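Only one protein chain is missing; all other protein chains are in place.
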Amino acid sequence: MHDKTVAQLGAGLRNGEFSSVELTRAFLERIEKHDKTLNSFITVTPELALEQASAADARIKANEATPLTGIPFAHKDIFCTQGIRTSCGSKMLDNFISPYDATVVSQLKSAGIVTLGKTNMDEFAMGSSNETSYYGTVKNPWDTNAVPGGSSGGSAAAVAARLTPVASGTDTGGSIRQPAALCGITGLKPTYGRVSRYGMIAFASSLDQGGPMTRTAEDAAIVLNAMAGFDERDSTSIDKPVPDYSAHLNDSLEGLKIGLPKEYFDEGLDSAVGDAIDASIKEYQKLGAEIVEISLPNTHLAVPTYYVVAPAECSTNLSRFDGVRYGHRCDSPKNLEDLYKRSRGEGFGDEVKRRIMMGTYALSSGYYDAYYLKAQKIRRLISDDFRKAFEKIDLIAGPTAPSVAFNIGEKNEDPVSMYLSDIYTIAANLAGLPAISIPAGFVTDRPVGLQLIGNYFEEARLLGAAHQYQQVTDWHNHHPEGF
Amino acid sequence: MEWEVVIGLEIHAQLATKSKIFSGAATAYGTAPNTQACAVDLGMPGVLPVLNKEAVRMAVKFGTAIDAHIAPRSVFARKNYFYPDLPKGYQISQFELPIVGAGHLDIELEDGSSKRIGVTRAHLEEDAGKSLHEDFHGLTGVDLNRAGTPLLEIVSEPDMRSAKEAVAYMKKIHSLVRYLEICDGNMQEGSFRCDANISMRPKGQKEFGTRAEIKNLNSFRFVERAINIEIERQIDILEEGGTVNQETRLYDSAKNETRSMRSKEEAFDYRYFPDPDLLPVELTSEDIEEIRKTLPELPHQKKERFTNSFGLTAYDAGVLTSSRELADFFENVVISSGNESKLAANWVTGDFMAALNKAGIEITKSPVSAEHLGGMIQRIADNTISGKIAKQVFEAIWNGEGDADTIIEKKGLKQITDSSAIEAIIDEIIANNPAQTEQYRSGKDKLFGFFVGQTMKATQGKANPAQVNSLLKKKLNK
Partner (left out) sequence: MSLQQSDIEKVAHLARLGIDPADMPEHIKNLSSILDLVDQMNAVDTESVMPMAHPVDTAQRLRPDEVTETDQREQFQAIAPQVEAGLYLVPKVME
């Protein structure tokens, strides 16, 4: 049962092959059995899950089911879930029981999903390896010496290990796509503004976007149908009708123009990963797509720009964690300044502190123009590169990450080397474009991800292209040994 | 040395919206602590701001009323600092691109001339909560009900040269925002408050001196006193050869002194940057025009109309248009009086306002309605009662005894205008006072008043004074 996709499980539930309660029990048992090894969950909610599962069974019986009714689901612990601890991977929020549901959470709830729990993540989504979590490192199910990627590493590992058929993730600079690639699953970052950010604890507000992490593109389409949509509580949410993402999965790729940015295939790319990507491009050619070489000349500036914009925004987004209204508060503060400094000093980990300091520096008087304003200008250049590219092509393809999963601890010493693991994913966030990572092979038994980037609001086209590929390849069906 | 003061004001006006600027929580004053602070106001993790349309409309209304440039595109920015009454650790404000640009208004000076004061800008921002310093075991309590209330910060040019000018400007803005119905102007509740920037320079010098900022002045009287005391303080420093520190000071009304608020040398670095949770506010010229059309008649326009069409003096017109409520009341009195505008102006600015002041009652709570006052004035105009008797009638109306006609009727206050009746009374008085009559007739004119008094006394003040005068003259001069 646990090896089935969301689409298959939905059909099974509606056909009465199994109940949601049975399904939920099966996944809870798998979590119980395997998560000691993986550490992919921060909080498991068995009681809530079984309660929601029996409600879902009643709904299915009453013929009122949506494609997600009764499907077990895990939320990245960045989404506020009412009555459930929402830690954001931080000691700061270890005691934070959210008083409200994120819009995404309530949308999925009303679609009838069953909440298995909250998945592990890099602290406040800052990291590319899940090693910055207060709750410990998550192991990659393909090789437990390897990182699962980050920041949605818990979600990626849990889906890959079949501890949940689907999980939510968020992506600020690659945090859905990079762990999806490193764990061999499908992860979609929608267009900025497509999925509500309300209740998704902010890292960098102009970059953050929630999305589905699933085994297949078909599943991602089903989940995105329930996640996407306008939210009047989010000023940056776009009031644009949501198409049925499942409707165009089988559209032919004949004549589709796919651009390969030459900057994505230079010396920074691991050659074996490059070979896997080349092979997948050949599949697209077989499917009728036309391959065009393009240039995104400012690609090399994406990481530097991102490491100004994201820290600047996060430095002020995280000011609300001050030990006054919720979250960690230091013991017996001497005065107000002591309350702030110790609560925050104790509550945040090193990477979070680093980014807050970097962002504070970039916004501080005398440096604003040289850093923040400069980065905003380069952000425009990077975005313009894409705009020009999409005048000639329909999709961009390339690697999701420059290498397969690295070993735990390998990049801990040097934050910059860690930052460079997001070199191919960050630009889509800066521009606000939708992008997906899908399994595209293995190098030394670790998964490779193929990234497709689409034009604004062309999630349907991305999902179609990913689905077609998954019809002719079976990388997405590989199953990590032992799980 | 002769010194000149340079003053600029930053006025904070709470906008009279029902809900907060970025959340759907209520803005009512005086509710139990933190019961009007929703998840957004509390800065819960994950929450987001959405801008209140009415706040934008009110800001534009203000801008058009002072002939200001309205920005077609304005941007919200985060002003970052840590304080317990600021839940997010930043205040959402406007920095580089405020919604209202440069404008101006005219104030009247004591010598009757007027002076133009420039408004640099006015921007939208959220108010902070309140720290309560009552003792909670040595701790401070924080109430976030006020957090997120919309504020319009109105920044003036450093155009004022005395505390009186500053107060005149502040009163003008106060009257304007109430005319526009964008702020209730309640200074006790903090709906309207100001910070004053004050510096001194030798008279004739062009450059400004170093300024001190006095925070949170919440009455006109305090503004005047705080500025004057600060002027003295700065002059004392300068004359002793010292320098004024650029700092924030607090006015202590009990001690009538200003004192430094933050002794920390720490330079503030607010790290303003565009709030990524909000998009630029865009207004088309049609949007702005539409709002401009909703402007009521403004104080200066009303004043002009009152002098032109009611024939009032500039002074009376100024007093009567100082608040929209008073002007409306006056106009209703004029209507009910049958257009006796001058008499109405005398009564409203005279006895009526004196009675309100004495009782400490706001005009909106006046026990005398405009209709009743107008009705009474009509009876003065048509000679039913004299001006003197009117004072009695007014008092009775104030005490709730009914309208003028009812009171006149009930108390028999109707003026005696029947010449033969008055003549009969006069004849009797002359007959009863032969000595005085003799003296008057032999040239002691002053005694005329005696006869008037006697006549009025005999008629209990109801005789028409003009008739009494002419009849007395006729009879006595015989």
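By letter and in written order, the chains are A and B; residue numbering begins at 1 in each of them.
The definition used in the following text is that contacts are C-beta pairs under 8 Å (C-beta built on N, C-alpha and C of every residue); 3 or more make two chains touch, one makes a residue touch a chain.
Model, not experiment: these values are computed from the prediction.
Among A:V147, A:V324, A:V404 or A:I438, only A:V324 touches the chain left out of the display. In the complete assembly, the contact with the undisplayed chain comes from A:D338, out of A:D3, A:E64 or A:D338.
Within the set B:A25, B:I70 or B:V177, the residue that contacts the chain not displayed is B:A25.
Contact with the omitted chain, checked across A:E47, A:D239 or A:E267, is made by A:D239. Counting the whole complex, the residues of chain B in touch with the unshown chain are 17-19, 23-26, 32-40, 42, 44, 50-56, 75-76, 80, 82-84, 131-133, 136, 138-144, 250, 261, 269, 271, 274, 276, 278-282. Interface residues of chain A facing the missing partner chain: 95-97, 99, 192-193, 206-207, 232, 235-236, 238-239, 298, 300-301, 303-305, 307-308, 315, 319, 322-327, 329, 333-342, 344-346, 348, 350, 353-354, 356-358, 360-362, 364, 370-371, 373-381, 383, 414-416, 419, 430-433.
The rule is simple: only the chains that are shown with their structure count from here on.
Each chain gets one centre point, the mean of its Cα atoms, and the points for chain A and chain B are 57 Å apart. By the touch criterion stated above, chain B contacts chain A in their complex at residues 39, 42-51, 78, 80, 82, 84, 87-90, 142, 269, 271-273, 276-279.
Against chain B, the residues of chain A that register as touching in their complex are 79-80, 86, 88, 93, 96, 98-100, 102, 197-202, 204-206, 232-236, 312-313, 315-316, 319-322, 324-326, 336, 340, 360, 363-365, 368, 372.
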